[in-house]
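Note that one protein chain of the assembly has been removed; the remaining protein chains are unaltered in position.
Up next, chain A:
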């Protein structure tokens, strides 16, 4: 597949406190390609959230440039960025504006001043895509963590964005629901050709990554495929599939890198026998 950069970051530096010389992001240059699932990892305080927030215009860019399909991020273009880049945060409880599921999905559409019939259609489609249409009338408080994040994803989908950013959005969800959620996200990504930027350390989330970026003290420390990153850093614990791959390789029976989900791997192994 031809790589086409949708979001480009060049020489980005950022500091919270303009009075100090202490940069939380330092000379970052990155290309995010269309249709790519990028996982951002790194120690606490390495600047993952800061980077995400700068990309969506929550903090002003002081040095460097951010470009979305050739449009520079600036005060004037922030609304455009907000429409085309969606973001889901960590705590599912603090992200509902609406008092019901459908109201919440509609909120970002209301901000775009869409007509009611347009909103109705988009809300329905989005909720159906994440499997939450039945629950549209419910109070957010009645939902599980995984369902809450599904609704947030529907909220993004309704705006038909190009990029979705998840800042530790899968942490507060139990493992089974997390797997379902990630699988759903993978399907949506394929269907709508979305670019996913996911800040996450969960193994289940690594599985779908096309690429992993590791930040260290505000700089890009590593940038590569899952195998590359884990080969380079012994301290990281790779996902089960990757460990299996290594063990097999060690015995001279390596499998292709593309079988990264458990399901794909199982299919592959069953076929090869």
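Assume a contact is a pair of C-beta atoms (placed from the backbone, for glycine too) under 8 Å apart; a residue touches a chain by one contact, two chains touch by 3 or more; residues count from 1.
As a convention for this text, contacts and distances are computed from a predicted model.
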| item | value |
| --- | --- |
| Identity of the absent chain, which is to be given by its UniProt protein name, from "Lactate utilization protein A", "Xanthine dehydrogenase family protein subunit M", "Partition protein ParB" or "Energy-coupling factor transport system permease protein" | "Energy-coupling factor transport system permease protein" |
| Among A:91, A:128, A:144 or A:249, the residue in touch with the chain that has been omitted | A:91 |
| Residue among A:15, A:48 or A:82 that touches the chain left out of view | A:82 |
| Identified contact with the non-displayed chain, of A:108, A:198, A:214 or A:245 | A:108 |
| Given A:3, A:63, A:116 or A:187, the one touching the chain that is not displayed | A:116 |
| Residue ranges of chain A at the interface with the undisplayed chain | 53, 56, 58, 79, 82-83, 86-87, 89, 91, 93-97, 99-100, 102-103, 106-116, 119-120, 123, 141, 155, 159 |
